[in-house]
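A single protein chain has been omitted from the complex, and every remaining protein chain is retained in its original position.
And now, chain A:
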């Protein structure tokens, strides 16, 4: 099997640059990084086709091995167009971020930070519940609620 080192080294450089860019805060650079990664991946797929060959247009006199492998080409063609769609989508996101927040930077998620600092106390789970000794005395609308019923806890609401 033949391995084209030139293609692979170019691919490696594109991957390295793409990774460097997506580790950046600027959304624009992240998008550019993604595009470089897509290009790198296309080169990776291309290199699986082996030596450069004839363009794959059928000629019954040509040996199938003489063409450049058409299967990776079909895959790359798909990839190119999808990358276009993704890039356009990301551009939409960048523009909207800019319109809404006037910035082109990926912010840390403050909600996540807040969650990390939250104490685990939860009123629903951990608050002290007053002891109840009747289902009826605390129901304000209930006719059974007698005047000398136990002291009603003001925080407690009735079933009604």
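As a convention for this text, a residue touches a chain if its C-beta (ideal position, glycine included) is under 8 Å from a C-beta of that chain, and two chains touch if they have at least 3 such contacts; residues count from 1.
FYI, contacts and distances are computed from a predicted model.
One chain of this complex is left out of the view, and of "sn-glycerol-3-phosphate transport system permease protein UgpA", "Na+/H+ antiporter subunit A", "ABC transporter ATP-binding protein" or "DNA polymerase Y family protein", the protein name its UniProt record gives is "Na+/H+ antiporter subunit A". Against the chain not shown here, chain A presents residues 1-26, 28-29, 32, 35-36, 39-40, 42-44, 46-49, 51-60, 62, 64-65, 67-74, 76-78, 80-89, 91-96, 98-99, 104-106, 108-113, 115-120, 122, 124-127, 129-137, 141-142, 144-146, 148-150, 156-160.
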